[in-house]
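Yeah, one chain of the complex is gone here, protein chain that is, but the others are all in their spots.
Just so it is clear, A, B and C label the chains in written order, and each chain counts residues from 1 on its own.
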Amino acid sequence: MTEYILQLQCEDQAGIIHAVSSGLLDCSANIVEQAQFSDPDTNQFCLRTRFETDQDSLEAVRSALLSHVDRFAPRLDLRHSHDHRRMLIMVSKFEHCLEDLLYHYSNGDLQVDIPAIVSNHEDARALAQAHGIEFIYLPVTPETKRAQEEKLRELVDQHQVDIVVLARYMQVLSPELCNSLPGRIVNIHHSFLPGFVGAKPYHQAYKRGVKMIGATSHFVTADLDEGPIIEQDIQPVGHAQTVENLISIGRDVERRVLSRTVDLLAQDRVFQVGRRTVIFS
Amino acid sequence: MTEYILQLQCEDQAGIIHAVSSGLLDCSANIVEQAQFSDPDTNQFCLRTRFETDQDSLEAVRSALLSHVDRFAPRLDLRHSHDHRRMLIMVSKFEHCLEDLLYHYSNGDLQVDIPAIVSNHEDARALAQAHGIEFIYLPVTPETKRAQEEKLRELVDQHQVDIVVLARYMQVLSPELCNSLPGRIVNIHHSFLPGFVGAKPYHQAYKRGVKMIGATSHFVTADLDEGPIIEQDIQPVGHAQTVENLISIGRDVERRVLSRTVDLLAQDRVFQVGRRTVIFS
Amino acid sequence: MTEYILQLQCEDQAGIIHAVSSGLLDCSANIVEQAQFSDPDTNQFCLRTRFETDQDSLEAVRSALLSHVDRFAPRLDLRHSHDHRRMLIMVSKFEHCLEDLLYHYSNGDLQVDIPAIVSNHEDARALAQAHGIEFIYLPVTPETKRAQEEKLRELVDQHQVDIVVLARYMQVLSPELCNSLPGRIVNIHHSFLPGFVGAKPYHQAYKRGVKMIGATSHFVTADLDEGPIIEQDIQPVGHAQTVENLISIGRDVERRVLSRTVDLLAQDRVFQVGRRTVIFS
Partner (left out) sequence: MTEYILQLQCEDQAGIIHAVSSGLLDCSANIVEQAQFSDPDTNQFCLRTRFETDQDSLEAVRSALLSHVDRFAPRLDLRHSHDHRRMLIMVSKFEHCLEDLLYHYSNGDLQVDIPAIVSNHEDARALAQAHGIEFIYLPVTPETKRAQEEKLRELVDQHQVDIVVLARYMQVLSPELCNSLPGRIVNIHHSFLPGFVGAKPYHQAYKRGVKMIGATSHFVTADLDEGPIIEQDIQPVGHAQTVENLISIGRDVERRVLSRTVDLLAQDRVFQVGRRTVIFS
């Protein structure tokens, strides 16, 4: 038996699940795990299905499905479970998130392929190589930004990258790049209750005496740091902690949140509906 | 449009979702939220579907579904969403869980009907009446236990009770009673890391210096406190807390866990598969 | 033996703990639990000490202490442990926080005295009376606000109130009132990652797809919702939750955070240093 994962998203209407299950019946497939949600605001239908069949040909299964669901004009994403999502990781100088991703990748917790790690600095080269992953140095200046992003786009195509993971990549991506990869770039950043605008957020958080340090992962859109939220977490802090302690705790929360985010994406559990996400966890 | 919630459970095989969706298509129903999981150990297929249709007759919808799924010999539980689950709450002297249930019930957070509160003590009468709920005093002694449980069984039938909630009911139910209401009685009790056997668990936890106080809700089976776990939570504690503080914190965790459990049950999100639960939260 | 709790705060300098312990030695006191922190930013020294002595006279112990520490010009707050803090609770129409406070108060979890509950609406009268607490109706309009707050100030004096707890009191207090009770008024409000400015924050949070609902308690200063934070907590949420669900979860988090805050204050564990708090939990 071969296991598949299907993501299907389209405008909601009656009969979609029936059509999908008709296609699966044609392949004598058995559904193992299915989750569906129709977002009331956007009227988007989201379906994730994990199923088994003795039909090993991806194209045959896709055709069987499409013959039933084509009329809904869906975004349909089908793969063999063992055919992992391909993630390009981007990083600048802070390696804490990259380090946690690679730890989980190396011991098999994160079932993804990482064709390359890209950075605008040389710092992470050793870490990438220690894990046997190609390191690509793509420095960037205001003058070369356009060319650098074109290079990046080529890498995405060349390596058949599904998701670009910004693991503390400290450059703002151009709107063009964001728009060319919709729902395919994720980012991690700090979060606080309340939020702080402007520079040195940890210093502001310290001065305000917050009792929690948080982190948020989100899809990257042209509207920076405002893309649909995927995952959030916090960690309690207290008065005795210095700004440096808060920053250190912030790193821990960011690691945790980004690694979980990549795991959710690796399992095709994340859908984007308007400004929100639907997550079948 | 009328909204329905369907729970369906049976032995797993190919074609069940197709059959269900065929039945729903016959009613021109639109699925709003669906979750399915097939437990690999027990081979049990579990499906929860929330759907809308302009067919208002429960019986008509049930017939439409059965005509397609009858061959799977499922447990099929269908209701109008606005037709709330009926919960009989049992309590002894400690009212903390009851109090939290009634708070959430009264302000509409818990969408359940509570036809009666049953107790082997008189203590909770005032609280029940303050919420306009019938209070039934059913004292119990070793000699009257059998008769008391028969009375209880009658109440369950008479009030068409779906779930019996033991909200710190301090009597052990007989195996006969447990077996007569499989998957329909839930209980709450304290939990620790590590667990403690025997009397005065909070005193043991204090002496052992645990850093967390927990609570577990579970289905009641003839094997006391060993039924399938529904929900768990913990709260951190420290060295300065006395045994009395631990007991007080334990009450808070029990309240939280039992209220969440009743909410999950109120929404038909809980399935029992062998010694485990499947929960579509 | 009589148990005391001491709070002492002053500008930091060498010798304060020695002076305090000298005073305690003069009373043959034994320290049971002590916590001290000097805030590096404000140079404020904060000390909480719980001690036992056979000297039963509060005034005698205070004199002994003052004879040693007077030269530091401290704020010194001394009481018998069994002499509970007096809390005036204010509420408008939403009773969820009040309800949780009274539950914990009634079963002895919150060791406070509540001389009265004040409201600008009649709604909470029954709840107050069910717990045997005086309910004082103080309606307010723009025209009567000044007089109403004067009335409130009188109640604080008359009932020797230590702390005013705003348990979802929906009126903005005047700067005069805030300034007349520095560090003695606490409030609770919702919090999100990221924060939302303006009306209908839960609707904004829903539209933005946040994965956590939070609440923050803080001291009230003339700068509304910007006073020093005392306690924060969050609860995870998901895509299937409606705005109404978020609001309901928000109530649960607010209840939890405010009850913990009152417990910290009841035990004299909270100090205000500039815009932050020091909390010896």
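Basically, a residue touches a chain if its C-beta (ideal position, glycine included) is under 8 Å from a C-beta of that chain, and two chains touch if they have at least 3 such contacts.
Note that this is a predicted model, so its numbers are computed, not measured.
Per the touch definition above, the residue from B:Ser22, B:Thr53 or B:Ser191 contacting the chain not shown is B:Ser191. Interface note: of C:Ser28, C:Thr144 or C:Asn179, the residue touching the hidden chain in the full complex is C:Ser28. Subunit B residues in contact with the hidden partner, per the touch definition given at the top, are 37, 39, 41, 191-195, 207-212, 214, 216, 228-234, 236, 238-240, 273, 275-279, 281.
Residues 33, 96, 99-100, 103, 107-109, 130, 238, 240, 248, 251-252, 281 are the ones on subunit A that touch the missing chain.
Hidden from this view is one chain, which touches subunit C at 12-18, 21-22, 24-25, 28-38, 280.
Methods note: only the chains that are shown with their structure count from here on.
Chain centre most remote from that of subunit A: C (centre = mean of CA atoms).
Subunit B and subunit C have centres, each the mean of its CA atoms, that are 37 Å apart.
Looking at subunit A, one finds that residues 37 touch two or more other chains.
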